[in-house]
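Excluded from the complex is one protein chain; the other protein chains are retained at their positions.
Moving on to chain A:
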Amino acid sequence: MQKTYYDPADLRKFGKISEWSEELGDKFFEYYGKVFEEGALTAREKALIALAVAHTEQCPYCIDAYTKDTLQRGVTKEEMMEAIHVGAAIKSGATLVHGVQMMNKVNKLDG
């Protein structure tokens, strides 16, 4: 049994999830592939969104995968870091906007 929760080599085995539930696995990967095709958004734009979300989800596999994917698409380090800041801004904004709820509660209880 491995001693850590994450092993970088496991990313290569992602496709194996279909082995224990073929239909659902296949449908997921078909959907996944379709999502990242060129569409109203370019594949490059989608890759940058994925990179930002990979960080907000704090998924190490996704971070590895989309760092490589964006590099392959010629995305620069500056663009990658800005995308992550977008994710971080939403995360911190989402935390802070709940401050209004706290303020409402304080005002009601102790106003």
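Following the convention adopted for this analysis, contacts are C-beta pairs under 8 Å (C-beta built on N, C-alpha and C of every residue); 3 or more make two chains touch, one makes a residue touch a chain; residues count from 1.
What we mean here is this: contacts and distances are computed from a predicted model.
The complex includes a chain that is not drawn, and of the options "Radical SAM/Cys-rich domain protein", "ABC transporter ATP-binding protein", "Putative spermidine/putrescine transport system permease protein" or "3-isopropylmalate dehydratase small subunit" the UniProt name matching it is "Radical SAM/Cys-rich domain protein".
Summary of contacts with the chain left out: across A:A43, A:M81 or A:M103, the touching residue is A:A43.
Where chain A meets the omitted chain, the residues involved are 12, 38, 42-44, 68, 71-74, 76-77.
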